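Missing here: one protein chain of the complex. Every other protein chain is in place.
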Amino acid sequence: MANCSKVSRRNFMQQSALWAAAFAGGGALVPGVASAARDKELNILCWEGYNSAQVLDPFRSSTGATVKAESLTNDPTMINRLRAGETNIWDLINVNNPWARKIMYPENLIKPIDRARFEPYFGKMMPAFNAPYKWAMDDAGANLLGMAQRFGPYSFVVNTDKISRATAEDQGWDLWNDAANDKKYGVQNSDDWNVFDLCCIAGFDPFREHTEEDVAKYTDAAKRVFKGARMVGDLATMNQALVSGEIDFYLTGGTYSCSPARADGNLNIRAITPLRGPMEGGKGGISWIEITSVVNNPDLSTHAENFLEYVQSPEMSHTVAFAEGTFNPVTQMGNADCFKLFNKEELDIIQWDSLEEEMARSAEYDIVPDYDKLLDIMTAAKRETSGG
Amino acid sequence: MAGTPILQLRNLTKVFGNFTAVNDIDLDFEEGEFFTIVGPSGSGKTTLLRMLTGMEFASSGDILLRGQRINDLPANKRPTCMVFQSLALFPHRSVGQNIEFSLKMKGVDPAVRKARALELMLQLRLPETYYSKNVTKCSGGERQRVALARALAYEPDILFFDEPLSAIDYKLRKTLEKELKDIHRETGKTFIYITHSLEEAMVMSDRIGVMRAGKLVQVGSPQEIYSAPQTKFVSEFIGDVNVIAVTAIGAASLRAAEFATNLKCLPVPAGFTAGYLVVRPESLRFVGSPGETDNCLEGRLYNEYVLGSRVQYQVRVGDHVFIVEKLRQQAFGGHRDDKVLIGWDAEGSILVTD
Partner (left out) sequence: MNRLFKTFGPGPRLAVPIMLFLLGGFAAPLLAVIAYSFVPARTFSLWQKWSLGNYVEIFQSSIYISFLWSLGLAVATVVILAIVCYPVAFGLTRVFGRWATLITLLFALPLFVSENVRIYGWILFFIKNGVLLGSLKSLFGFELESIVFTTGLTLLGMVYVYLPFMLFPMTLGVSMVPQQTRDAAFDLGASRWQVFKEVDLPLSMPGVVIGFLLTFVLAVGALAEAKVLGGQRVIPITHDIEIAFTYAQNWPLGAAVSVLLMLVVGTLVLLVLRRFDLDTIVGRR
């Protein structure tokens, strides 16, 4: 009996191997199959918000197209999905400012959009975004690479009942250099931004080449900050902990991350941009601007550019700003027709009162030349302080 | 069988909710006897046994072991041991480990344990090589012997059996019944056995107690139970019998209303007014004319069954079916639906109450 089942098991394995080979062979043929022109679907890779029904449903009903949007919460993952060959899946990609110009366009992951059609929209945006807008253009300044919409300062968030806005802005990144603040803060797990912030805490500009001395200071800061952290978590946890009093402030945060707490009426939870800091021109904080680009898809959806235009309207811009989840200012607020759609409560949530000055005090998100190394140092620091 | 009682039951009762499983039982078990409690399922015999072993506690009444009240002594503290219906061998242990179990629990030295196990295996005709054999790999009969050896190793004063042979095929059961009786003789221990098969009880027992609905209805030697059942229940429990409802009309005369006839019998006991006349199939015979036997009824031959050395006939008298049994050599040559006369003598019948 045992012998017999052994033989049949071996046969089974051989047969499985045969099938596997047939399967693999068949699979190889699939890319050769021609596909029809894509006028019935649109695929968007984006940060949360653009994937919401409020934004997509009107477009779906007016075009009859199937619109799919996948939301992720970090840029590198999205870029690498294109790098891994998903350029033939996606039509639009929505990531932060430096990627289009510095990475995706040079790597042929995205393609320019119709400058004549889209440039006029920059004229209706807030003055800082008027054409030619640096992050929407290629290096040569010849091609338009995408549209700007959501943006915001992104440094840290405090509970102003515990630390006043003035104190927080004045102390800036040194809040994390004061041992007395141990266990009073949290760290949001947006690791790419934490790298920038640790550079600022260590006292140098994240967006330039770093010396060994910088790296040593950075390593020290990383260990200190994670050791002193009450906890590390997602933005929901951070806001919860701030509101409940578990912590007084948290690292890496801005209008985007604290907007859910403010929308719940906790206006004491506030994004802070330091008055001064190590960035170029003595700027204290860091900001982000999303650029939505057309993917270099060999079989691009015919709806790609239309969707980009669709979200420029005042109504849709307002919808994008207040799509479900988190809330953000949009560049289109420079247009009076759009601005009037925001009520006072909404303006409070996105800290409109100080938005302009905070953006002015912030350096724009950029590529960190030695990001990989700094991230690894941070990951190790986090791990090594674990359980402390 | 006269002797000293080893175990005495006094008004023993067990109640589950509003169901009385064992009802007011008084019984003495003699030292060294093989006593079998017989009853149909639901008669309370298993509950009674569980109380005797200490796995169930009495609701009222007493259990006395050599005069000591042991009602509240749990099973693991009683000097008695049981062989279970399922045998309940330890499937994860070898034959040897099963037998030695109770000795191991007592902390007996492994070498001593093994010697005792091998001794018991020899006594029960289990090959020595089986010592380390997985008990699940043994045959039914072997497992039976392992279970018995395991119980004997405990050196109990009384050995209980809960129908251990019920799941075994007929032929092996017959062998094991005799084996068990031999072991009883060799060990000289008190065996208390329960079964639903009176036939099994007859083969092995010194005395038999018949249970019905929680009560002990008759206690006696196999011979007494067989030849002098006191109730219709006991007589029917023995096997196929013919039962006729009767009322007493004279010193040795009965009225059987169903057949509108009077019947002769042995002297009616004092106080008997109505009951049943039990006639064994082998006491009935086919007769040529009504005068040949004390009693006679006319019926029709319905069917015949050949049972090995005997032949059984069904005869319908009105709606009543009578069973007649004959040795094969003396088989009756009648045909189906033949008109026949069946008769019996007064000595071949027993009067019982309900």
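Think of it as A and B in the order they're written, each chain with its own count starting at 1.
FYI, a contact is a pair of C-beta atoms (placed from the backbone, for glycine too) under 8 Å apart; a residue touches a chain by one contact, two chains touch by 3 or more.
In this text, all values refer to a predicted model and were calculated from it rather than measured experimentally.
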- [ ] Using the touch definition up top, pick the residue from B:41, B:76 or B:273 that touches the left-out chain.
- [x] B:76
TODO: Based on the whole complex, identify which of A:89, A:131, A:215 or A:231 touches the chain you can't see.
DONE: A:231
- [ ] Can you work out which residue in A:106, A:120, A:245 or A:369 touches the chain that's missing from view?
- [x] A:245
- [ ] Check each of A:80, A:108, A:167 or A:211 against the chain that is not shown and name the one that touches it.
- [x] A:80
Open item on the list: Under the stated touch rule, tell me which residues of subunit B contact the chain that is not displayed.
Closed with: 53-55, 74-76, 81-82, 84-86, 88-92, 101-102, 105-106, 136, 150-151, 154
- [ ] Pick out the residues on subunit A that sit against the missing chain.
- [x] 11-12, 15-16, 19-20, 23, 74, 76-77, 79-80, 83-84, 186, 189, 191-192, 229-234, 236-237, 240-241, 244-246, 372, 375-376, 379-380, 382-384, 386-388
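FYI, only the chains that are shown with their structure count from here on.
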Task: CA centroid of subunit A to CA centroid of subunit B, Å - done: 86
